[in-house]
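One protein chain is absent from this view; the other protein chains keep their places.
Chain nomenclature is as follows: A and B, assigned in order of appearance, with residue numbering initiated at 1 for each chain independently.
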Amino acid sequence: MSTAAAHAEHDHAHGHAHHDEGFIKKYLWSTDHKIIAMQYLFTGIFMAFIGGFTVYAFRMQLAFPGMSVPGYGRVTATDYNALVTTHGSVMIFWVAMPVLIAALGNYLIPLMIGCDDMVFPRLNRLSYQLFLLSSIVLIASFYVPGGAFGGAWTSYPPLSAKAEYSLTGLGSSMWLFAVALEFAAFLLGGINFITTVMNSRAPGMKMFDVPIVVWMIIIASILFMASVGPLIAGAVMLLFDQQLGTGFFDPAKGGDPVLWQHLFWFFGHPEVYVVLLPAMGIVAEIITVFSRKKLFAYKTVLYTAIGTGVLSFFVWAHHQFIAGIDPRMANVFSVTTLLISIPVAEMVFVYIGTLYGGSIRLTTPMLWALAFIAEFLLGGVTGIFLGASGADIYFHDTYFVIAHFHYTFFPIAFIGSFAAITYWFPKMFGKMMNETWGKVHFWGTIIPFNAIFIPLFLLGARGDHRRIYDYRHFPDLMKAGMQDLRVFATLALLVLLAFQVVFLVNLFYSIFRGEKASANPWNANTLEWQAPSPPPHGNFPQGLPNVYRGPYEYSHPDRQDDYWPQTEPDAAKS
Amino acid sequence: MIRPIATTREMTGMPTGRLAVWWLIASEIVIFGGVLGSYLMHRIGHKEWAAASAHTNTWAGAFNTLVLLTSSLSAVLAHNAALRKDGKRAAKLLWFTILGGGIFLVVKSIEWTGEIKAGYTITANNFWSFYYTAAGLHGLHVIAGMIVMMFVAADAAKGKELQRVENAGLYWHFVDLVWIFLFPLLYIAK
Partner (left out) sequence: MSDTAHAPASTDAAHGHDAHAHPDSFYIRIWGILLVMLVISVAGPELAHRVVSNETVAFVIVLFTAFGIAIVKAYMVVKNFMHIGVEKKYVGYLLIAMLVLMGLMIGGVGPDVLRHEGHRWVNQAAKDYKLPGDTGHHGDAHGEAKH
């Protein structure tokens, strides 16, 4: 049983025949939270290939219009729509959500709160199976007549509601169905996370002894649960509009398309914080361990995160400033949008406060964590321009929005995930990752990332519209060097994609050939490092732990060791 | 199935099953809130919908309210029986609740058949679209609640997992609550 988690990944990745009779029961039908986490993680990585391939195809079209893209062929206008839609929805719903919340939540929550599994293991398995089904439905939609849905990930009606407009009748409905299934999966998972943390913490673990990353995942689950309902209702209504011909969002039938935009963004904006908060939590764990210092202001981070979550319900209409919403409402939403930058900035300051005076170790996970803070900061600052309704009227639907969005989501979904994977890799697989290749991958990702999106800021500020398939038809957008910037961004993208190979090689090489990891290679305090690497089924073979203190007691003056595990009784003080 | 120790812990002092049902109900409130909120805004915005809603059958709606209220009663009585460890009686009362759900669905289908025959289909106009969507979504929850209660009742009859009687009951009360609001929104307000 102890090798279960260690083998989970290679079976999932390669699916090679395993002579163990219980293969299906052990790896595909398992209720063990660690196996389910691996299933989510590797499904997420697989979906990232789709997200990466689609962006490659449509960026090549933009940089070199009309060319036959190697590996794809000529990108037609319909293809282009499908590619951008697929890129957006896959990266958010099938990469960021499963990796950051489902995989890490499943892996870390039982280990970090010191119990042997989730409280509802079978519900957990069902959650993954629904998610897998949603991925299959989404992938299947690429192959139906008309192709994949091409109405953008926001799926605004009437474009998305009528097959005459979107040209993808079946594809639209399958996309919607896949998204709805995925929501159901995460609702089940979220309720499981919340009840587990509320009820099953280790004896002695009080509210403020819970690691920040667990708190963040819980707050994110609550935000998701509270915001997704109206969109589920809206998805049913849109599905009926598509398939039955109702007119919920059709003005000709007395409906209102703006209603969909509201329902979508009522979910869509809290969703940003649903994925941001877990990434913030990951960073909190990593910077405390690698600066050997107590987290500066634990409770402030916690209350700030809750405040961010509450405030995130009051900002959604800033996506709709030019949708014809009431201008007085636009003023209100401008103010709330600018307000929400305060708690996020506060968290960034707290992290910088944690770094101050620490003995910083620049390991690969630490580099990712620091990069997260720096890059996300840029994303947040450029959001101020878009949150102010006056400026947004100019910037709306330009590449400025794209660049801003990616400066927030790339740090969240990728920098955050890489930080988490490199940090918890020894625990997950019992092996160390190669540091040198880790750093090569780090710089090979961060530099091209900035090289992609800084040109897009410049393009956007010059009015470059985001929904154009072939810029040769728009002389105003082909002026002085604009196409050069597009080509530059696309080449940077190719470099970024190429460097991901380094990560994959490092990942799989380390899983099989990596140096063996001890139980606590980073000298960290939290409970998961008290379990063996990788933890066996049941997690703590020496008995479930008791907790005596908070998770961030690093460099305590009374102790020789610079760390003080949560499980160590006070009597053992040296 | 071997149950993890996690499931047996009770840090909050509330059994995990019941805690999860409360969170489930919370998530359902926003789902129904989305439909009913959208309906409400359209309804107030379109005075002319009153003419369409005049064609709904108040008596069928009222009878169904009666059925659901009664089934809620039997659900809470089942909970009471489970508290006394009387699994047999709890199971019997749960089956009575399931019967209530069944009657509700039968009345609903007769009612819908009549309306569809009269030309009031889901595409007739937006009032009817909302009518069928909201009541249909609610109907799915009725079916789900019935299925859950069948499993719970089968266990309870053998005296097993009696704490689930309350959890299934809570969910059923929530389904009842949604109908308590659907009834005036769709049927009474003309």
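Observations on the structure shown:
Note that a residue touches a chain if its C-beta (ideal position, glycine included) is under 8 Å from a C-beta of that chain, and two chains touch if they have at least 3 such contacts.
What you see is a predicted model, and the numbers here were worked out from it, not measured in a lab.
For the chain missing from the display, the contacting residue among B:L94, B:A124 or B:A153 is B:A124, taking the whole complex into account.
Listed residues B:W49, B:W95 or B:W112: the one in touch with the omitted chain is B:W49.
Residues touching the missing chain, restricted to subunit B, are 2-5, 7-8, 10, 12-15, 18, 22-23, 25-26, 29-30, 33-34, 37-38, 40-42, 44-46, 48-49, 51-52, 54-55, 57-59, 62, 65-66, 69-70, 72-73, 75-77, 79-80, 82-83, 85, 114, 118-120, 124-125, 127-128, 160-163, 165-166, 169-170, 173-174, 176-177, 180-181, 183-184, 188-190 (touch as defined at the top).
Touching the omitted chain from subunit A are residues 116, 226, 230, 251-254, 256, 258-259, 262-263, 266, 313-314, 316-317, 324-329, 536-538, 541, 543-544.
We take it that only the chains that are shown with their structure count from here on.
Here the CA centre of subunit A is 35 Å from the CA centre of subunit B. Taken together, the subunit B residues at the contact with subunit A in this complex read 1, 4-7, 9-12, 14, 16, 19-20, 23-24, 26-35, 37-38, 41-42, 46, 122-123, 125-126, 129-130, 133, 137. Remark: subunit A residues 31, 110, 115-122, 187, 191-192, 194-196, 198-201, 225-234, 236-237, 240, 244-248, 253-256, 259, 263, 538, 544 touch subunit B in the complex.
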